[in-house]
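The structure's right below; bear with me while I get my questions together.
Here the complex is missing one protein chain, while the rest keep their positions.
This part shows chain A:
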Amino acid sequence: MSELRPDLARIAGWIAPESRVLDLGCGDGELLAHLRDHKQVSGYGIEIDMDSVIGAVGRGVNVIQRDLESGLAGFEASSFDYVVLSLTIQSMRHVEAIIDEMLRVGRTGIVTFPNFGYWENRWQLALGRMPVSETIPYQWYNTPNIHLCTLNDFDALLVSHGARITSQIVMHQGRRITFLPNLLGSLALVRFEKD
């Protein structure tokens, strides 16, 4: 069995066995398949891309094809233990709405995103160019990312939406960064709950 991507492995580490998980933008279902096989986790993925949906079906993952921008109507309040949004929020139009929906539907939210505060990004900006890096591998004119933020920005948003941060991990190239996270980490993972 192939190794789980390091950031997904960190997310998996936050999820309790036998819980119910909703994975928003689940791609080909890698995380959910892993959680099912190793932690007896049940749940659903949401994905808009047809090829990814078919990939998830191939893994035997329950996937619902829909656009996250339209929210999570159809999912009852507090019907999941965890709602995961992995490397998707930066390209979403309705960021505040999806945070509210995550807090409505799940007990615990988990969001991961590229940290714009990473030093290389700051350095490239300081040199007068838009950052292009491993976690933000696009030019300004072709990027799908319309809502980039730093670790501190995201924390502030959560707090303003009535969420309490219960854990936070920052990574770079698959390794955890503990020193100066908002400067040295290129990828942020935040776990939160309704306050």
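In this section, a contact is a pair of C-beta atoms (placed from the backbone, for glycine too) under 8 Å apart; a residue touches a chain by one contact, two chains touch by 3 or more; residues count from 1.
Keep this in mind: contacts and distances are computed from a predicted model.
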item	value
Omitted chain, identified by the protein name its UniProt record gives, among "Homoserine O-succinyltransferase", "Sulfate/thiosulfate transporter permease subunit", "SufD family Fe-S cluster assembly protein" or "Helix-turn-helix protein"	"Homoserine O-succinyltransferase"
Per the touch definition above, residue among A:6, A:60, A:137 or A:174 touching the missing chain	A:60
Residue numbers in chain A that touch the chain omitted from display	42, 44, 50, 53-58, 60, 62-66, 74-76, 79
